[in-house]
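With one protein chain removed, the remaining protein chains of the complex are shown where they sit.
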Amino acid sequence: MKPPPREAQILAPVSRPSAEESQDSALETAIQLKDFDAWYGDFQALHSINLAMPKKRITSFIGPSGCGKSTLLRWINRMNDTIAGARATGTLEIHGKDALGPKVDVVGLRQQVGIVFQKPNPFPKSIFDNVAYGVRLHLKTSKAELQEIVEWSLQKAGLWEEVKDRLNKSALGLSGGQQQRLCIARAIAVGPEVLLMDEPCSALDPRSTAAIEDLMLELRKSYTIAIVTHNMQQAARVSDFTAYMYLGTLVEFGATEDVFKRPRHTETEDYITGRFG
Amino acid sequence: MRRWQERGIMGVLNGATLFSVFITLAILWVLGAETTNFFAQDEVTVGEFFGTTQWNPLLGSEKHFGIWSLVCGTFLVAGVALLVAVPLGLITAIYLSEYAHPKVRSILKPALEVLAGIPTVVYGFFALTLLTPALKVFSEGFGSFNALAAGIAVGILILPIITSLSEDALRVVPQSLRDGSSGLGATRFDTSFKVVFPAALSGITSAVILAAARAIGETMIVALAAGSTPKVTADVRDEIQTMTGFMVQMALGDVSNYGVEYYSMYAVAAMLFVLTLCFTLLGTWIRKRYREEYE
Partner (left out) sequence: MSPREKPALLSDKKLLQERRRPMSQRHRKDMIFRGICRGVSGMSASLLVILLVTILTEGIGTLSTQFLSSSPDPDPLIAGMFPAIMGSVWLLVLTMAIALPLGISAAIVLEEYRPKGSGLRKIHGFVQLNITNLSGVPSVVFGILGLTVFASMFGLFGNEGNPSAEVGVSFVDQFYNEGDFVLEVPVSAASQPEAVPIAGMRVFDPAGKAYELNLVGDDAEWPEDSALAKRSLRSWDVPGRIKDRRWWYFRLPFGRGILAGALTLMLVILPIIIISTQEALRAVPSSLRDASLGLGATQWQTVRRITLPAALPGILTGAIIAMSRAIGEAAPLLMIAGIVFITRAPGNLMDDFTAMPLQIYNWAGRPQKEFHDLAASGIIVLLTALLLFNAVAVFLRQKYSKPLS
């Protein structure tokens, strides 16, 4: 039996960026990986990845569980440094600057490259303190400046209207979707240029997911975004570029429309159409 | 047949369980009854016991029963112990939980377990024969028995308790919070002190309270090193006496099995029991509430 036309099934009409914009050939590169290999102990998790993620665009990483997409994402801001036995070789450059060598200040890098995790992880502090946490770490601010940044970040994350009356209440009292947006606000409050999102919606209900997706499209105006997702529709809806990974290798990378409509590799096609994965 | 056997076994098992309740009842009854006997004596009143500060039940013609000098000695020693053990214990706990390489951990943890397993009489010996002479080098004012040496030794004794209970509390803090913090560009120091430590605060508080209870009830160290002169003082160079120290003194002396001095031992024991019970209950309560937050 023949499956229904894929195009109609996957590329539902949503407010995604226009095709011309994403096909702009003069896009600057934000994150560059060359011959990038990564290991956990003796296990090689990533094999010779070559990839250039364009600036102020959303790049999504898809692939079956264990394909290395989360590992790759967590290498971009060196979160893997906290895992014993994790190491990597090759080139990782962010805005043309090396981000992998021994001289790189990981702490500074993470300020530049923020990350949002799968499960919302607000600190057991007030909503205000959650957002102010990173700012206080990095900057000397006056009270007014701090307030300004917190308010702006919460607005940017689309959470301001919901929480402006209870900034001093514990963040743990928020719903899952609100918590995740709080984590996004927390990340952008330190003024990053790149945002990494590791399956940011997989723990959320559909309504919260829609809110986060809208937010991503909004944030795209100011940030380079990389997102790992299991949800093919989500990748198709929000991302400009898509990378398909399998067993630690990058199988296919290109504009989302191309990858979904005209995949060059049969593995990609199989995965996207659900025959595999 | 099988059912009868099963019932019999259950009876035995339940009996063993109820025995633990019986122990508590026995403590309450013995201490309660003998303390009542104490206050029934002519030489002492409740007002004197709780209202005065002179404790002198054995010597001289006039006996005095003001519990506060013993309570003061107890708190002086416990205070010194906490001053030593809380900072050291918490730093070690943070180190073990947030910083230490697994290899360092695998050495440090057993070393702390060894410290925890050393009998208290050994610490008493240590305080008396090593700490006190060392302290005397620094200041002439130290007596052969003094509160500071005893307090430091008690501090070493409770250090492993604070460390291991606090480390438990720190480890219960979810890894995702640490990731969230370092993902924002926090150093390990930032994460430890601004996220993990505050998140574990109630667990750490309970650790300190439980350790304080242990310090208050510690006996052998103070019996050997703190002396037997009850007084209200804050001078750690002085010889003092704790509640536990008094009980040991009574047990060693050949005091007849009745009379006001003998009963005073029970009154002091009752006071000690009530104090430690309050600390233990408070510590356990905080600990329970804290566990519920994350589990």
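General remarks:
Per-chain residue numbering starts at 1, and chain names A and B are given in the order in which the chains are listed.
Following the convention adopted for this analysis, a contact is a pair of C-beta atoms (placed from the backbone, for glycine too) under 8 Å apart; a residue touches a chain by one contact, two chains touch by 3 or more.
It should be emphasised that the depicted structure is a prediction, and the values quoted were computed from it without experimental measurement.
Residue in contact with the omitted chain (choice from B:40, B:121 or B:234): B:121. Set against the missing chain, the residues B:184, B:247, B:260 or B:286 yield one that touches it, B:247. Summary of contacts with the chain left out: across B:170, B:272 or B:286, the touching residue is B:272. In the full complex, chain A touches the hidden chain at residues 105, 107-108, 137-141, 145, 148-149, 151-152, 155-156, 191, 222. Although one chain is not displayed, chain B still touches it through residues 2, 5-6, 9-10, 12-21, 23-24, 26-27, 30-31, 34, 88, 91-92, 94-95, 99-100, 104, 108, 111-112, 114-115, 117-122, 124-126, 128-130, 156, 159, 187-190, 192, 210, 213-214, 216-220, 223-224, 244, 247-248, 251-252, 257, 265-266, 269, 272-273, 276-277, 279-281, 283-284.
The rule we apply is simple: only the chains that are shown with their structure count from here on.
Inter-chain centre distance (chain A to chain B, centres taken as mean C-alpha positions): 51 Å. Residues of chain A touching chain B in their complex: 77, 79, 82, 84, 107-111, 114-115, 117, 119, 121-125, 133-134, 137-138, 183, 186-187, 190.
Those residues of chain B that touch chain A in the complex are listed here as 102, 174, 176-187, 190, 194-195, 198-199, 293.
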